[in-house]
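Read through the structure below, which is laid out as structure tokens, and then see the notes.
Removed: one protein chain of the complex. Kept in place: all other protein chains.
What follows is chain A.
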Amino acid sequence: MRKGVMRPGHIQLRVLDMKEALGHYRDLLGLIEVETDAEGRVYLKGWTEVDKFSVVLREADEPGMDFVGYKVLNNDVLDQLQKDLVEFGCNVEEIPAGELTGCGRRVRFDSPTGHMFEIYAEKEQTGKWGVSNVNPDAWPRGLTGMKATRFDHCLLYGDDIDGTLKLFCDVLGFDLAEQVLDENGDRVAQFLTASMKAHDVAFIKHPEKGKFHHASFFLDTWEDVLRAADLISMEDVSLDIGPTRHGLTHGKTIYFFDPSGNRTEVFCGGDYHYPDHEPVTWTTDQLGKAIFYHDRVLNERFLTALT
């Protein structure tokens, strides 16, 4: 049952070199650089995103994800969910408004898979970049690279995915849209949604806690994905796999790495989910097709290269 979580709102990633990272996220992906805060973190967004920022980059000596945040409907929802998270047993920390420039009070909590998440109700709304909210044109001139439209979701690897499923579904009101079950009927992958999208966050079972697999950005068309692939070759960017299609969610996709080894996806399409839909199930004997629908074979790197 929905509990007032609207959408993925921001993700903070650690990078080894900020200048190189901006070459990836701003110049190649085509995100809009918004500002640099007093700590040196750089804020970016996709051009269609109404809120001020969705990606925060922090320079550090270990790449990976600091946290991913979800926006909730209002402060009443935030207060209620904060209580529910404490009751569930999460370690909950309140981050004051303004710690991320332009973002209101955040409630940060840990999870059984070892990842840090946040919810918040308020963020400065600067509007879509380069288009008006009144009689808007189709798209703005001046976009660069892949012209990524928005931060869409992330995929995380961790051990207790059952515990994190319970947290996201029972406390935060996400639905299980798609899953992979092994021969014993145990879930080894789960795709969760707070919306109509096939996934707003996904988890794959893995022995280590707190690992980051990829951050994903939405493109409108398959032609845009192919053009992204061209740019990846033109710039000699580290490619993982693609362009291809997933069986899971049926998204059309390409995976590549930022200069610090954090994986990025750009994709288009994908299935939709309503709250009354039963989860879509793939079985591990068809895992190759589930992950890479065309190759039907997993590459080891997709399972092993994590930050």
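Throughout what follows, a residue touches a chain if its C-beta (ideal position, glycine included) is under 8 Å from a C-beta of that chain, and two chains touch if they have at least 3 such contacts; residues count from 1.
The rule is short, and it goes like this: contacts and distances are computed from a predicted model.
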Which of "NADH-quinone oxidoreductase subunit C", "2Fe-2S iron-sulfur cluster binding domain-containing protein", "Succinate dehydrogenase hydrophobic membrane anchor subunit" or "Sarcosine oxidase subunit alpha" matches, in UniProt, the chain that is not displayed: "2Fe-2S iron-sulfur cluster binding domain-containing protein"
Per the touch definition above, residue among A:Pro63, A:Gly104, A:Gly173 or A:Gly270 touching the missing chain: A:Pro63
Candidate in contact with the missing chain, chosen from A:Thr101, A:Thr193 or A:Ser260: A:Ser260
Contacting the left-out chain in the complete assembly, out of A:Lys128, A:His153 or A:His206: A:His206
Touch list for chain A against the chain that is not drawn: 16-17, 61-64, 206-208, 238, 240, 257-263, 301, 304-307
